[in-house]
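Written out below as structure tokens is the structure these notes cover.
Only a part of the assembly is drawn; its chains keep their places, and the rest are absent.
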Amino acid sequence: MRLTVYLAGQIHSPWRKEFKQLAEQRKLPVDFVGPMDNHERSDDIGEEILGPQPNAILKDEAASQINNLRTRVLMNKADVVVAVFGEKYKQWNTAMDAGIAIALNKPLILVRAKELHHALKEIANHAQVVVETPEQAIEALAYIFAAE
Amino acid sequence: MRLTVYLAGQIHSPWRKEFKQLAEQRKLPVDFVGPMDNHERSDDIGEEILGPQPNAILKDEAASQINNLRTRVLMNKADVVVAVFGEKYKQWNTAMDAGIAIALNKPLILVRAKELHHALKEIANHAQVVVETPEQAIEALAYIFAAE
Amino acid sequence: MRLTVYLAGQIHSPWRKEFKQLAEQRKLPVDFVGPMDNHERSDDIGEEILGPQPNAILKDEAASQINNLRTRVLMNKADVVVAVFGEKYKQWNTAMDAGIAIALNKPLILVRAKELHHALKEIANHAQVVVETPEQAIEALAYIFAAE
Amino acid sequence: MRLTVYLAGQIHSPWRKEFKQLAEQRKLPVDFVGPMDNHERSDDIGEEILGPQPNAILKDEAASQINNLRTRVLMNKADVVVAVFGEKYKQWNTAMDAGIAIALNKPLILVRAKELHHALKEIANHAQVVVETPEQAIEALAYIFAAE
């Protein structure tokens, strides 16, 4: 049995790479999917496919429709969703992805530092698991497969 | 035919009151529901019901479960969800509520100033309608009922 | 028991009015809903609510999001969908509405002249009832309520 | 991870073949499915299986039930639906397929020339992605798999 895990979170730092490495070290039978985390490409993908747009707003609209195509297809494939929140950035997409996971009944693992507790308390309550570090999230995923 | 409309958004200012007044002036057959927007009570509701908690985190946990009971029941009843984003506050609950609405196939009206366009571009793309002011959102609701 | 009936079809002629009159003559306990059939207002609703748009394409985008808000909310409320096709106009919205009704398991009544049979044969096959005139569609609706 | 992509559109020209070639050149892990696009066979399949029918209408009914069997089974298997509209033909099946995809929550990519914008504005608004050429649609599919 393999599981597909969707990694929701900001796309400004390479945290997904570290996350995947931790899983590989544990040899977990898990496939990770998620939004494009090459931030520049994510912002430019609309013009990359549709050509130059008249202004910044239309450039954003062009990009968001392609980004949502990707995330919606991949979210549909996921067995578990991990949402990682940090101190920086608005992270509204992360919160939207968490909401989609909740409504689709996909188990949600929330990763956040303790300092963010208050602002995330309702998402935490809807999450299946709340942890503070990627290592702990990986431990929780490993436990799904543990024989004893 | 009456519609139930869920108002997602921050609970620090009395914008819901103004929103409802606009609908009343138009005599729209609409019932508004949403989170508790007495912010202090929303934060204290856990201890109000369950008694004093040992620390701030447990106070938050107690509150969030009661707040989520309210919003989940009311979201289930909604025909349309309106999500209002502003410059201030983290507004992660607003984004989570938008995500829930999207996944439940409830039409979503996003209200946000133009300046917030970039950060909200993926939510905007998933929303059914994107406007800039409460008045415009009310116009959109009114159009559902318009005979001609 | 009252039923809500969604009337899908072009918005260039006042056929919905006649349809409703036939139902009233039969005193059917039916509430009709559907797209805005004041064609001009339907095309202009985006600018009416959001203000002047830079070009025709953006005017259309502004309008379509408001029109879809209306039809999606009303389709959700419908117990039966009636789709009327004629010789004129592209009527792609009518066919899309028929597809939505089919996938949502809402019984579909297709009204079309015999001449259109070939082009509509797959939609006809998915429809629950296929008739040639509005009067016949009304008869079919009346039969749902008939005591004997 | 492989994806199944349903290609909705007219069956009078061999556009699906070109579409598949583009995907093969990109080595996308995609399986394409869709309606029978040998138009003559699609029209004759009812009599091919059930024998000669008394008239043209019954020949059509016989064919449409077999065509819908095929498309319904294949649509159920699809992760993404691509709908291609052109200048010619009524294309009501394409619009119905788009409606089914929308209601089943399957991400929809709409391909259409700019000239068709007005007539397709509501379908475009419901689509996840709107592009003008098959190449762009292939780019959008490729982006789902892109690692960076």
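Each chain gets a letter, A, B, C and D, in the order it is written, and its residues are counted from 1.
What we mean here is this: a residue touches a chain if its C-beta (ideal position, glycine included) is under 8 Å from a C-beta of that chain, and two chains touch if they have at least 3 such contacts.
Predicted model, so just to flag it, every value in this text is computed and none were measured.
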Per this structure file, total copies of the shared sequence (4 shown):
8
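Quick note on the criterion: only the chains that are shown with their structure count from here on.
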Taking each chain's centre as the mean of its CA atoms, subunit C sits from subunit D at a distance in Å of 23
Provide the C-alpha centroid distance between subunit B and subunit D, rounded to the nearest whole angstrom.
38
Where the centres are mean C-alpha positions, what is the separation of subunit A from subunit C, in Å?
40
Name the residues of subunit C that each touch 2 or more other chains.
65, 68
Going by the contact rule set out above, which residues of subunit B touch subunit C in the complex?
1, 3, 79-80, 107, 109, 128-132, 136, 139-140, 143-144, 146, 148
For subunit A, which residues count as touching subunit B in their complex?
56-57, 60-61, 63-65, 67-68, 71, 85, 90-104, 114, 117-126
Residue numbers on subunit C that touch subunit B, as the complex places them
4, 31, 33, 36-38, 41, 45, 48-50, 65-66, 68-70, 72-74, 76-77
